[in-house]
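Complex shown without one protein chain; remaining protein chains in place.
Right, chain A next:
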C-alpha cells in the first residue's frame, strides 16, 4: 500500500508531486522496506535479506494520474517568498487551477510561447495569491539546496529558509508542514549536539588492552566547530564536521597527542556489562574470542582488569560513565538485536543453541514469533523421559511450567 509508505523525496524535502504523489506525505508513516532486487526478480540475499520480500498489492497502488500535456504545465506565476516581483497574471489565476504535476515521466520542456503565456514584461497590477492552489504546488528543489539558476523566473515555488538545517525547504503555504519540519530539524540538531558532547567527553578514555584511545582526541581544538572560525557553520554540517575532523587530526598528529584508531570503524568501545573498565571493541572482542590463547573460558569472559565476568559486550561509539546511560545503552542494544533475525534459528528452519534467551529475533518468514517451548514428558517404567531436545534455557525460562507439567 504505497499511500501508507513515506515518500522518499518528501522525506528529503524535494517531492515535486505534492498532493498527487502516490506515496504518503505524513511523517508518521514508515519508509518502504521492500527489497527492490526482490521486486526485479532476484535478490542475492534470499531469506537473509534485511529488506522485506513481499510484493505490493496491485489494487492498493495508487493509479497514475491522468496524463498531463506540457501545454498544461502550470508555469504560471509564482509568488516569490521574498515578496519581490510576485507575478500573478490574471489570466492564469482566474482560470481553474491547472492539474497538479503528477504524471510519471513528466517532461520539464517549456512551451515555445513561454514568455507570451506568462506575460513577462507586463507589470502586474495586484498580486492575487490563491493560497489553496499554491499550497498544492511543490517547492523548487534547486532553490532548496541554496541556488536556483532561474531565480525569479522559476516556475516552482521557492521555499523559506529553515534555520536549523539551513535548507530553503519551508513551504510558504503549508504552515503545519513547515512547523513539523522545524520541529524535526530541532530534534535532530539536539541529538547531534548531544552525540558530539558525548564523543568529546569520551575522547580521552583509554583501552585497557592496546593502551590507545579509542576516539581521536581533539587537543584544544574542541569547541571550534560552529564558532565564527568555522566555514558553513550551519547547513552543510557534514562538510564542516569532516573538515574539522581532518584539521583536528592533522593538528594533533604533529603534537603526538592523538592516538585515535586509524580506521573509523575501530573507533568504538566495547562496553562490559558487569564492570566499568574501558576497552575498544576490537581488542575486547579479540580477547573474549579466545582464539589465540589457551586460557579457560572463565578467564577470557571476564574483564582483563578486574576479572568480573560479563556475559556480553555492547558496542558503543562513545563512553558511558553514568549507570543510567549504560542501562539505556544496553536496553537499546538488545532492542536493536531483537529486530534482527537469528541466523541459527533461520526462520524456523534451524535450531538456535541459545533458545529462548537468544538476543536475536526468533520468528518465521511470515513474522510470527516462535512459540514458547515447554518440556513434554512421558511416563516410562523407569521414571519420566523428556520427548524433546532439551536446552538449558528451557529449564531456566519455563521452570515453573515444566514443574507444573511434571506434577500434573
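As a working rule, a residue touches a chain if its C-beta (ideal position, glycine included) is under 8 Å from a C-beta of that chain, and two chains touch if they have at least 3 such contacts; residues count from 1.
Keep in mind that, in the parts below, contacts and distances are computed from a predicted model.
Engineer: Any idea which of "E2 ubiquitin-conjugating enzyme", "Signal recognition particle receptor subunit alpha homolog", "Cytochrome c oxidase subunit 9, mitochondrial" or "Ras-related protein Rab5" UniProt assigns to the chain that's been left out?
Structural biologist: "E2 ubiquitin-conjugating enzyme"
Engineer: Out of A:209, A:271, A:320 or A:352, which touches the unshown chain?
Structural biologist: A:209
Engineer: Of the listed residues A:6, A:299 or A:361, which contacts the missing chain in the full complex?
Structural biologist: A:299
Engineer: For chain A, which residues reach the chain that was dropped from this view?
Structural biologist: The list for chain A reads 208-212, 283, 286-287, 292-296, 299, 304-305, 307.
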